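Below is the structure I would like to discuss, written out as structure tokens.
All protein chains but one are shown in place.
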Amino acid sequence: MNYTVKEERVALNRPKLRIIDPPVFRAIIGILVFLGLWYLLTAVLKLPRFKLLPDPIAVIKEWVSFKPLSGRSLFTKEYYLDIEYSVARTLIAFLLATIFGVLLGLFMGWNRIFYDFTFPMVEILRPMPPLSWIPLAVLIFPGVEIAVVYVTFIAAFFATVMNTLLGVFSIDRNYFLAAKCLGSRPRDIFFNVIVPGSLPFIFTGLQIAMGLSWMSLVAGEIIAGQRGLGYAIYEGSSLYQYEQVISYMFTLGILGYISSAGIRAVGRRLMAWEARRRGV
Amino acid sequence: MARNGQNGQGAISIRNVTKIYDPEGVHVVAMQDCSFEIAAGEFAVIVGPSGCGKTTLLNAIAGFDNITAGEIYLDGELISSPQKQIKPNVDRMVVFQNGALFPWKTVMENIIYGPIVQGRMKKSEAIQIAREMLNQVGLNEIESKYPEELSSGVQRRVEILRAMINEPRVVMLDEPFRGLDAVAKTVMHEFLMNIYCTRPRTMFFITHDLDEAIFLGNKVVIMTTRPAQVKKIVCVNMPWPREHHILGSETYLGLKKEVLEAVHEEAKKAFEAGEREMA
Amino acid sequence: MKKLKKVFNIRVLRGIISIVIFVGLWQLVVFVKVPYLKNLPYPKEVALDGISAAGTKIYWLNWEISLIRIFIGFIAAQLIGIPLGLAMGVSRKFKDFTFPVFEILRPIPPIAWIPIAILFWPTRELSIYFLVFIGAFSIIVINVLQGVSNISVSLKWAASSLGARPKDIFWRIMIPGSLPSIVTGMTVGMGVTWNVLIAAEMIAGQNGLGRMTWEAYTNYNIPLIVVGMVSIGVAGYLCSSLIRWLGERAMPWKKRF
Partner (left out) sequence: MAGNNGSGALSSGNFGEVYVEGVTKIYEKEDECQTVLQDCTFHVQRGKLTVLMGPSGCGKTVLINLIAGYEKPTSGHIYIDDISVVGPGRDRLVVFQETALFPWMTAYCNVVFGCQVRKVTKCEIKERAELVLKKVGLYEFRDKYPSQLSGGMQRRAELARAIINDPKILILDEPFRGLDAMTRQLMQEFYVGLFEEVGRTNLFVTHEIDEAIFLADRLIIMTFQPGRIKAEIEVDLPRPREFRMLASPRFMEIREQAIELLYEEAAKAFAAGNKTAYDLVGAVVARKGICKKQA
């Protein structure tokens, strides 16, 4: 017999009471194995190359230390200042990208002629990786701050535009026809069909945009920044504070996770009809 | 037996309509020289093989698409010709094949959308009328639900109500009950008949279901396969409101046989043509 | 005549006008010295610099180096990522064990790995490969996983009642069934990969297109910076097109007529 059948049986014969669900249990085991392996390779076996890396215990020690060697831990002001800078930059860039990107995408989807004129421009600028803008941005804009925000903005902008556009194009033609039948003017169609109809795609786009902006932010900060998590990572590595580097990497991961969870939550609120369909 | 609509409005006259699609040089004649009349307040049912141009005709009347030759008149006014095309408006309401309730609006918001964008009613007034309509058909508890929480049968009924609240001259339904099961379908027929009897309007109803066609229609228009023309018009002279027991009656079976023969012949032709085209 | 009319229809015309407007705006912005943007070079300068750069050997060498880095890192990511994703998709237990670890590491931006990569790998070149790998890896894994779980259960059932063994189901249902998402994952991954490569080259490289742009920056040669950006854009576009092309070849069933 084959495994689809077996799976079914496993699901059916599950006893009702259990302290820990097997998936949760397995997840914990998985994470423990990962940390154990990391520890084993770096601290116990001390394999070549691996011994250069800090072990997990050292990283955690540094992260929660009151007097960290690098001067940056959970209990120092520096740490939160770094976070504040990075979050502020990402937030500004992301909000700007959302406002301009969504508007541009919606208008492009709304008006054929506008689309014909703007789409080629977007297509020319889009394939250039956002990070390749860094040198130009630094030279053009006064002060590094604007340059870093600009690079972060560019990354999020095109992802938002493209997904919004895709969202508008995904709307069933019947909704437009129905709206016309019911006596809508173009303005009514824009607000009652195009905007809500493309929301699901817009939010997918915003999630992607958020990931890209964190990535660009880190690169921007490493290359051109003063302050911020990326900058601190680079500085830490030049001072051989690798424990701090890794703790900052995880900090970035956590922030990235929180921000995309935030977008999901906002999306769920705005799209009540989607949530109800899923039966939430 | 045609019941007169509001002020006797809504007579449609289709005269020698031809429609040719020509995307990228592929010449497809969807309709050729098609003519027939629908009297004001008549329940006309259009049947014919799939892809024969029934929806094309609907699009032309609704103002979604133009025609290549011929004229369509609504109450003596030219609404569609190659030179002139009157835009979609509230006097010709369409209920779509796959449903076009806005999924992001609740049932109530959907129903009152029309009167409000037209600026014809105040919101409170529209809500009151919509409630009355929902009550009348026994759907009073669903006004704050989103369409996708409802079964497709209820969605369809809401969509028909959304069209009726605008008091159109013509209601066009494009296979609205496709995919519903037998019980749900009879419910829909009951519902539509109720609507038609209380708010008589000209109906332009496209379907593939012959029982439905004969049960609901005053006039069954059978179209040929592409290019579409009128093959046969069958008049159904049975009194309104109709009830389901007529389905077994002698008259009914005779009509069904007549329609069945005509449609089956066309369906077979369409099928063979389709098979040839794919090869 | 009719054909010509079809090609030069109004929409293509608008596209051409749009590009002309774009270049015109650029020219204008520099000419009237709009604040900040006045530092941009004229389009003509960029074009001339581009032509002269294209005549040099070093320019094409940079292309070659960047492309090699992309391909090594990218292919390594596919070779490891696709089997991992498939394994996670096929075995529920394996997924339960590995996915959480994966979820912890995934939100870390690939570029944040730079210091660790440089520390760990013996050569710069290897650490750049590694960064490119990281950029493409998580995306492909997620896409393969999604692809496998989106295969309709009735396809698996149909196969098993026709007498297919688990081996047949894996090779003839799971693999082709997840191919569309593999291609999507590769296309998206390619975009991210170029991003990462450029940053890595700027920070840690000694050559490549990213480095070329960076050196133009340190020499304050703005036209060459723009040439570098355009080159990177073209290179990225070519790589994505290649993947799309391969995808179409690998999935003839997706093409309708």
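The letters A, B and C name the chains in turn, as written, and every chain counts its residues from 1.
By definition in this document, a contact is a pair of C-beta atoms (placed from the backbone, for glycine too) under 8 Å apart; a residue touches a chain by one contact, two chains touch by 3 or more.
The structure displayed is predicted, hence computed values, not measured ones.
Q: Out of C:Ile70, C:Ile139, C:Ile173 or C:Val230, which is the one that touches the chain we can't see?
A: C:Ile173
Q: Given the full complex, what residues of subunit B touch the hidden partner chain?
A: Within subunit B, the residues touching the omitted chain are 49-50, 137-139, 142, 150-151, 153-154, 178-179, 181-184, 186-188, 190-191, 207-211, 243-245, 247-248, 253, 256-257, 260-261, 263-264, 267-268, 270-271, 274-275, 278-279.
Q: On subunit C, where is the contact patch with the chain that was removed from view?
A: 152, 154-155, 157-165, 168, 172-173, 176-177, 179, 251-254, 256-257
The rule is short, and it goes like this: only the chains that are shown with their structure count from here on.
Q: Hey, which chain ends up farthest from subunit A, C-alpha centres compared?
A: The most distant chain relative to subunit A turns out to be B.
Q: With centres defined as the mean C-alpha position, give me the subunit A-subunit C separation in Å.
A: From the centre of subunit A to the centre of subunit C is 17 Å.
Q: Tell me, which parts of subunit C touch subunit A in their complex?
A: Listed in rising order, the residues are 10-11, 14-15, 17-19, 21-22, 36-37, 39-40, 92-93, 96-101, 104-116, 118-122, 153, 156-157, 160, 164-166, 169, 191-192, 194-196, 198-199, 202-203, 210, 213-214, 216-217, 220, 222, 225-226, 228-230, 232-234, 236-237, 240.
Q: Under the touch definition given earlier, write down the residues of subunit A that touch subunit B in their complex.
A: 172, 174-175, 177-185, 188, 192-193, 196-197, 199, 271-273, 276-277
Q: Name, in rising order, each residue of subunit B that touches subunit A in their complex.
A: The touching residues are 62, 64, 87-90, 92-94, 96-100, 102-105, 113-114, 117-118, 145-149, 162-163, 166.
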